[in-house]
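Here is the structure we will look at.
Missing here is one protein chain; the remaining ones are kept as they sit in the complex.
Order of writing sets the labels: A, B, C and D. Residues in every chain begin at 1.
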Amino acid sequence: MTVDLASSYLTLAAILFCIGLFGALTKRNAVIVLLSIELMLNAVNLNLVALSKYGVVPSLTGQIFSLFTITVAAAEAAIGVAILIALFRNRGTSDVKDMNEMKR
Amino acid sequence: MSPDTLLRLQVSDLAFLAPELTLVIAAVVFSLVDLLMPRSFNRSAIGWLTIVALAGSAAFVALQLGVDQPVSLLNQSYRVDDFALVLKLLFLAGTAIAVLISLGMKKEDLGGEDIGEYYYFYLPATLGAMVVASSADLIMLFVGLELLSITTYVMVGMRKRVSVSSEGAFKYIVMGGISSAFILYGMSFLYGLTGSTNLLEINAALRESGIDQFAALLYVAFFLMLTGIGFKIAAAPFHSWAPDVYQGAATPVAAYLAVVSKAAGFALLFRLFYTGFFQVGSAKYPLHDDVFLTLAVLAAAAMIVGNAMALRQQNVKRLLALSGVANAGYLLVPIVAQVGLFHVSGYAELVYYMIAYLFMNMGAFAALAIVSRASGHDDMRGFAGLYHRAPATAFAIVLIVLSLAGIPVTGGFFGKLFILLGAVEMKLFWLALVMIVTSVVSFYYYFGLIRQMFMRSGSEESPIRVTPALGVALWMSAAAGVLLGFFPGPVLNGLERLFRFSTDFFA
Amino acid sequence: MLDNIPILSLIVFAPLLGVLALLFVPKENGRLIRWIGIGTTFLPLLLAGWLYASFDLAGEGTQFAESMRWIAVSLNSELLEQLGSVETYRVQFDYALAADGISLPLVFLTAFVATMAAFASVHIKKRFKTYFILFLLLETGMLGVFLARDLFLFFLFFEITLVPMFFLIGIYGLYEREKAANRFLVYNGLGSALMLVAFLILIATAGMSVDGASFIYSGSYDVIFKNMHDAASFSNMGPEFAQNFPNPFFLTEGNRTFVFFLLLIAFGIKLPIFPFHTWMLRVHTEAPPSIVMIHSGVLLKMGAYGLLKFGVFLFPNEAKQWAVLIAILGVVNILYGAALAFVQKEFKLVLAYSSISHMGIVLLAVAAMNGIGVQGAVFQMISHGLISALMFLIVGSLYERTSSTLLSSMGGFAKSMPFMSGMLLVAGMASLGLPGLSGFVSEFLAFLSLFDEMPIVTAVGCLGIILAAVYVLRGVLGITFGAATEASLTYKDARWVEAVPMIALAAFIFLIGIYPAVLSEPLQTTIGGLEQLLTGSEANGGG
Amino acid sequence: MNNYVLVAIFVALGVFLPVAALTLGRLLRPHKPTAQKQTTYESGNDPVGSGQVRFNVRYYLFALMFVVFDVEAVFLYPWAVAYDKLGLFAVVEMLIFVLLLVIGLIYAWKKKVLKWTSI
């Protein structure tokens, strides 16, 4: 592995991933939560693309993989927002803290 | 990999993909039917057609069973082997029962206006599960998994006017998204360290090169993937979403999540960790052993947490969700009890328990559908006095509950028994103890249902009407549970004959 | 003639005939249901009597053995292809029944107590059909436990008793019935779970046998028994195999102790041994009398039987090694039960604690680890089964009249109910071990057996007998001759449907007390082998 | 690589221009804010309520459609570039893929997503 270059990309990806995870788990606004998940997936994309060039065995597969990730992320985001809209219509709020109708 | 060297799909290969194609075509056709038919058209027909499509697909799968040499399609990324075929049958059966349960329920409790969509959404979801079972490539695994997940997100949120449904769906999509990200992140490292997304190539690369050089990253990859898969199979400590999501989902959808979705998660885990990490490790970093030790700990945690939390539940859907958490723990045990001198992979045990789990869980949800149709809620007290209102149904539910609790002579009992036997063979005494003690704890809440039905009297005394579809689903599950209990031999022998570790995973 | 008839299967499954018949009777027809229920219990009783009569007293080992392959699951065929010489490798669970000297009297006891309890079921007032179906299922389970010759089958029957009991307690019990049913289920479930683990470990190790080119794991008691006592028999698998691999079927010293303790706890819960007894008190107080008869009379014996058969017979070395512990547990049981029985205000609780105390005597006898000890244990099991059945039968009848079992509310029944009072006295005297009654024989044997080994422990245990006399007399005399209330004079004596089983039970108590050979002779057939086993095991020990 | 340096320079210039122009503008233009000037414009009336009103969900549906077909393009582009090397089978595969998406379009059409009914 071309350690230097790869590791800087990987570090960036790791940071993005952690920010995304933090946001997804702690933010109150549902839209931000969804965005955070997108951030996590994009961190993965960065990782994949970086590793496809600087990995142990460089190959194109990583970039192909990232295409699929992008697609899936798009679908997930689309459905996430759709569900959020349905929820907003029922509940009138997009605050994650208000999603507690089902505690027991 | 230039395009010229790609192993392309041949027309002759389509025969191997017949089960999947059946579902795709059916989904497309049904969606068009649903679109083009007038409003007066009874959408239940689509439900029945869905069952027909599932049966057709199952027939194709059954025809392929018993392959000597697995078929690899699409540049080695898609495998038709017995491991996958058996699981596919399982998925299809589970889906069919879920659809059957739906057919016995009120339209408003499922998808309301979108009942047509509701029915044919089962097809792509199941297709996703089947792809997961068959794929030997990270990309394919991921795509299959996401097809399943994303479809189920929608299915959970299908009841747009019901607030809990949307809430459950939102929680599900957030947790599902996070878990996908974890799995992907782990996969990206695995890819980076081997330069391939093919599981066999990954395994070969890791074994050849030795892992000392980048062991840390490999461990990171493993734990990331495990976390993600832990979410998907709802194993503790990654189970927190399950009760909420199940409660929000329509009953058959919850059943689908509990059975098919979970089984697909196991297919993923089994294939990924067995093929990917088989005999990978070095003296300094015994990755392979660590992987399975971690899984053992996860199994124990799931069993303990799931059963402990289920004790307090009054809502049956939440209860079943947590029972599903515990069952995820049980199902992990045969995966942990892997290759030893006289024990090769717990595949037969795993699948046997999955079959039993399928029927008992589907039966439990069918029972819930019957009861909540009458009472209008999912609470435990809806079962009160059921013995007086519908004795036969109560009896069937007893059979199902016995199977869930693992009391002989039922499928659930034998499932657990064989899992335990495997664990004991591998000298995993502590895990066996945890498993059995926690399943005794589960008696308390499973028999809670029986207490309600036989020892309490409900607010109403009028007989409960059981719709034919629900009745069939319930009795079929109960009967299957009992049959599996009395005659476990043929099924297990069949599984044992079909599955070959060396060919199914490494050919 | 008997060779051709699967008599043991008939005994076990005879109650199911009743279940089948009951399914077709409309539930409104209470009378018919009762008669079918009671009538059915006579089938196994008669068969068991016949069995007892035709048991070959001169024979050794098991008799009337039946065996049929039930589940055979081939394992890991994939590995075998590489091994070569082995053709099949499977787990096999047989449907195997057999009677030996220990199970024979217990089977009879079960069938007998069940019939008596069926008579006592006249006190049941609701849902007869369900009641009798469950009752008969329970009987099948109990009979199966004592006859099963396969570890797995044993476990199965053991578990089968749980579910009907759960229902019977939960539906027909008193006010706190659900709690009692839950306790019962969870405790016993735990016990059977631990038992299952122990069994599975045994099956996966000592359960191995080689039959030609087949490797078989089985739960067969005989195979496991043989393997446990003859380390060399493991190697009946071909020599070339033994050379190539370390024997994977070997139970290490630690493992053996582990399994032994699993079994001790598992059966200890059922027995019940002191810290695990709380569930049993609830069952005794909350369950309907007929069910308590079964429970106290038979179900508790399943624990003792299992401990003997699996704990002691399969692990004689471990049992010997820990005999002091078992003995101490026994003494604790005796004294604790007796002491608490003394202070109870509820007659049912007096009886419940007395059961704990009496089961302590069984433990004590087991700890002796010799022939007389085993004999004492079985005697005590039978004797206590009969006595407690009689006691609870009477208590049930009394409760129907008085609606209370508080000692303070009962008294002076000798006048209004002379027959029942008499029976109560008989049971009480037997319980405290009056010579000529069954209790004396068993207690005598138990203490005698242990005296050589552990005189001090035995002496302390004997204290329990004195205490027993005190609490039994306090309870029984209070009820019969104590101060009568006004109401107590109005009660009617036993109806014939109550009287018949009382007389029958009392008759057996006398029979064993006067002519113990009726029990000891069949016992000898099994104990003979045991003596040898226990003395010889040290030489062969270590598996 | 250097191509991208040039691209970066273009982006930087693109950023630089507004910054420079607006900074320059600040020196030149007058700055006399009054409350009247800073009210939200609502055709001369006093503004009512918040400006960030809830807008029609229809916009979201268009966004969804866009995502679907934009992502389709992500797959079509590499396919188109490598088209000469892929052969007829790839055409059929892509045809199936596109047909599935067209079914999505028909779905949206039938569900009246494409019909613009309000603001």
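Throughout what follows, a residue touches a chain if its C-beta (ideal position, glycine included) is under 8 Å from a C-beta of that chain, and two chains touch if they have at least 3 such contacts.
Note that in this section contacts and distances are computed from a predicted model.
Asks: Hey, which one's the missing chain according to UniProt: "NADH-quinone oxidoreductase subunit H", "ABC transporter ATP-binding protein", "Urea transport system permease protein" or "Oxaloacetate decarboxylase beta chain"?
Replies: Of the names offered in "NADH-quinone oxidoreductase subunit H", "ABC transporter ATP-binding protein", "Urea transport system permease protein" or "Oxaloacetate decarboxylase beta chain", the one UniProt assigns to the missing chain is "NADH-quinone oxidoreductase subunit H".
Asks: Which displayed chains does the hidden chain touch?
Replies: It touches the following shown chains in the full complex: D.
Asks: At which residues does chain D meet the chain that is not included here?
Replies: 1-7, 9-15, 17-19, 21-22, 24-26, 28-33, 35, 37-43, 47, 50-53, 55, 58-59, 62-63, 65-66, 69-70, 72-73, 76-77, 80-84, 88, 91, 94-95, 98, 102, 105, 108-109, 114-117, 119
The criterion applied here is as follows: only the chains that are shown with their structure count from here on.
Asks: Taking the mean of the CA coordinates per chain, how far is chain A from chain D in Å?
Replies: Distance between chain centres: 20 Å.
Asks: Per the centroid of Cα atoms for each chain, what is the distance between chain B and chain D, given in Å?
Replies: Taking the average C-alpha coordinate of chain B and of chain D, the gap between them is 40 Å.
Asks: Could you give the separation in Å between the centres of chain C and chain D, each centre being the mean of its C-alpha atoms?
Replies: Chain centroid spacing, chain C to chain D, equals 79 Å.
Asks: Among all residues of chain D, which ones touch two or more of the remaining chains?
Replies: Touching at least two other chains: none.
Asks: Please output the residues of chain B touching chain C within their complex, sorted ascending.
Replies: Listed in rising order, the residues of chain B that touch chain C are 341-344, 402, 407-409, 413, 417-418, 420-421, 424-425, 429, 432-433, 436-437, 439-441, 443-444, 447, 450-451, 454-455, 487-489, 492-493, 496-497, 500-502.
Asks: In the complex, go through chain D and note every residue touching chain A.
Replies: Touching chain A from chain D are residues 57, 60, 63-64, 67-68, 70-71, 74-75, 78.
Asks: Can you name the residues of chain C that touch chain B in the complex?
Replies: 70-79, 89, 91, 155-156, 159-160, 162-163, 166-167, 170-171, 177-178, 181-182, 185-186, 189-190, 193-194, 196-197, 200-201, 203-204, 217, 245, 248, 258
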